[in-house]
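This structure is in structure tokens; I'll ask about it shortly.
The other protein chains are all here in position, but one chain of the complex has been omitted.
Coming up: subunit A.
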Amino acid sequence: MRKYIAIFKSQIQITFAYSAWFWASMISAVFQLIILFYFWHAVYQNSDTIGNMNIKQMITYVMIATILGKFMNGAGSQLAGDIRTGQIATELMRPYNLLHKLMAMDLGGKTSDFIQSAVPLLVVAGLFFSITLPESLTAGILFVVSSILGILLAGVFDLIIGLLAFWTINTWGLRILRNAIVLFFSGSLIPISLFPPSMQLISQYLPFQSMVYVPVSIYTGAISGQDAWMAMGAQLFWIVFIYAVLRASWSQALRKVTIFGG
């Protein structure tokens, strides 16, 4: 465990070192928030509520969801790159589990991203776009826990996409498809509650709404009490389930590599 913590810490440092990248992504994120703000103001011009949400709730939802949505990537592209370039051979010679190492790196990067960009963006959103605070203190705490679960879920899911590089040489197309699906079904674009009923039904059986929609709805109070616990249970289920699939396909892929030589 100590080795993964060391990797986690070192990745925090590495991510902090890329300051140009940081400012570029910061500025684009602020623009995104400005666009969201005016877009939803225009939408609300002719009505007070849309799908039971007033403008304030909606702005709060989309801004938190947009910021959280920035954490829905993972180490999958790194894994795919290692596989494509053959660097995976060196990785396999190390006394660690490569999947856990990649997760530690990913979480390290996200931790520094959180400190350097999510926190300032939340402050900007709070000061200039008047997003509301969480429904209650409990909702606030549950939101934090649920966000972490959502980020973990997205991380393991992303590794599965990266792992597919063992079978398809390039995962670029898959990645675009994944991004589109996650953007839409995670609820980072619009709340799932605005979807038509049939889509909502489909979404309920998919893991994606556990990534963004669940934590942000806990924040806004759209999901609370018993439902919040249920939703977090579902998050946990998906993490365990997808992790199990990941491990199974990982050992399958390794067997393929070590027996067939790639």
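Throughout what follows, contacts are C-beta pairs under 8 Å (C-beta built on N, C-alpha and C of every residue); 3 or more make two chains touch, one makes a residue touch a chain; residues count from 1.
FYI, contacts and distances are computed from a predicted model.
Enquirer: Of the options "ABC-2 type transport system ATP-binding protein", "Fe-S cluster assembly protein SufB", "Adenosylmethionine-8-amino-7-oxononanoate aminotransferase" or "3-oxoacyl-[acyl-carrier-protein] reductase", which is the UniProt protein name for the chain that has been left out of view?
Expert: Matching the unshown chain against "ABC-2 type transport system ATP-binding protein", "Fe-S cluster assembly protein SufB", "Adenosylmethionine-8-amino-7-oxononanoate aminotransferase" or "3-oxoacyl-[acyl-carrier-protein] reductase" yields "ABC-2 type transport system ATP-binding protein".
Enquirer: Return the single residue from A:Ile35, A:Ala89 or A:Ile181 that touches the missing chain.
Expert: Only one listed residue reaches the unshown chain, and that is A:Ala89.
Enquirer: Pick out the residues on subunit A that sit against the missing chain.
Expert: These residues touch the chain not displayed: 2-3, 5-7, 10, 13-14, 17, 86-87, 89-90, 92-97, 255, 257-261.
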